[in-house]
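Next up is a structure, given as structure tokens.
Only one protein chain is missing from this complex, and each of the others stays in its spot.
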Amino acid sequence: MTPDDRRIAMRLEAMLIVADEPMSVVNLATAVGTPVPAVRVALQALRADYDGEADGPRRGFELREVGGGWRVYVREELDGVVTEFVGSQAPARLSQAALETLAVIAYKQPVTRSQVAQIRAVNVDSVVRTLLGRGLITEMHSDPETGAMHYGTTSLLLQKLGIDSVDELPPISPLLDDGADGFEGIDGVDAL
Amino acid sequence: MTPDDRRIAMRLEAMLIVADEPMSVVNLATAVGTPVPAVRVALQALRADYDGEADGPRRGFELREVGGGWRVYVREELDGVVTEFVGSQAPARLSQAALETLAVIAYKQPVTRSQVAQIRAVNVDSVVRTLLGRGLITEMHSDPETGAMHYGTTSLLLQKLGIDSVDELPPISPLLDDGADGFEGIDGVDAL
Partner (left out) sequence: MSTDERASGEIDEGGFRVSLSNFDGPFDLLLNLITKRELDITEVSLSAVTDEFIAYLADLGPDENLDEASEFLVVAATLLDMKVAGLLPQGELVDAEAVALLEARDLLFARLLQYRAFKEVSVWFADRITREDARHTRDVPLDERYRARTPELQWTVSLDDFAAIATLAFAPREIPTVGLDHLHAPQVSIREQAAIVVSALRTSGSVTFRELAAGADGPGVIVARFISILELYRHAAVSFEQLEPLGELTVRWVADTWSDENLATLGADYDT
């Protein structure tokens, strides 16, 4: 492998490690500033490398061409390790913090993480991840200006609560003097 | 490297590739079913491997120990390649007041707001609120007598600073040692 090949491989690795969906060869070529055919060759070489077919060892991850793009995945034979760990980490019940965050999102949706954090006066990043993972909330749209993601609740939550729509959420009492201005747009609350 | 070492390394790679936050050595040890010391050794070896210090080539990604755990990052010299493509937005900057407050809390933790206010000679309530909302500091415990809340820094702050523990904070002006007698709580600084 020439130093130039190695340079391309490193750049590809940098791109592939942050990509959260398969990246097309064309996109990768643009990103690393290398013609498409060379990128194609380099990707094949990386895949063989990770599979232990070059000089190095076989990796715990692999490079797969899926749906017209390339992406790093956990090597299939190791899926069990990940599944088991994820299962052991997920609590069967939601924590109080998770429930409160869920409640804020339910009543204020669509709402960004930082807006929730402001109301709760704590950082809610990991809780939001848990709720996403549990399918109780979902990403709705990102703000065109700031790019901040807005979250809302799912039909799974409605199902758990036994209601058909968020309109059926009970109105909450306006004990919030200054918090009240945060409720514009929520029917039911305005009505109070 | 024994086949057994290789097996551990592959399992670690599988876990690290799915992790969305720094993974503690303990969690990794649980996930791969290997004692902590062996995991620690394996992580060091992987880091050296990715850095091109083993037999293989230098990778476009690297393994970093940050915020109390291990996580895969794009190699710093290649951040430019990724930034252009990902087009990440700059996060909101902290004000000078927030930075100073953060510094006082980092070095003197656990510390109350009034202790911080005394050092900064201004009221720090709103700054503390901001830092809490950003998840950079957290409530640790309240004083059993006065009820005053003590604050400390979070692993998110360590991640933001790119360090693994508060021990890696730079030593602050040695002159502080002198006056320290009169200032309860500076002991932590001496320890640095």
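As written, the chain order gives the labels A and B, with residue 1 at the start of each chain.
As a convention for this text, contacts are C-beta pairs under 8 Å (C-beta built on N, C-alpha and C of every residue); 3 or more make two chains touch, one makes a residue touch a chain.
What you are looking at is a predicted structure, and each value in this text was computed from that prediction instead of being measured.
Colleague: Touching the absent chain: which residues on chain A qualify?
Modeller: These residues of chain A touch the chain that is not shown: 14, 17-20, 73, 79, 82-84, 86-87, 90, 92-94, 99-101, 103-104, 106-107, 119-121, 132-134, 160-163, 168-173, 175-179, 182.
Colleague: Would you write out the residues of chain B that touch the absent chain, in ascending order?
Modeller: 16-20, 61, 71-74, 76, 79, 82-83, 86, 88, 90-91, 94, 96-97, 99-100, 102-104, 106-107, 113, 118-122, 125, 128-129, 147, 149, 159-163, 169-170, 172-173, 175-176, 178-179, 181-184, 186
As a working rule, only the chains that are shown with their structure count from here on.
Colleague: Approximately how many whole Å separate the CA-defined centres of chain A and chain B?
Modeller: 22
Colleague: Once bound in the complex, which stretches of chain A touch chain B?
Modeller: Interface residues on the chain A side: 1, 6, 9-18, 27, 30-32, 55-61, 72-75, 78, 81-82, 84-86, 88-89, 114, 117-118, 121-123, 125-126, 129, 146-147.
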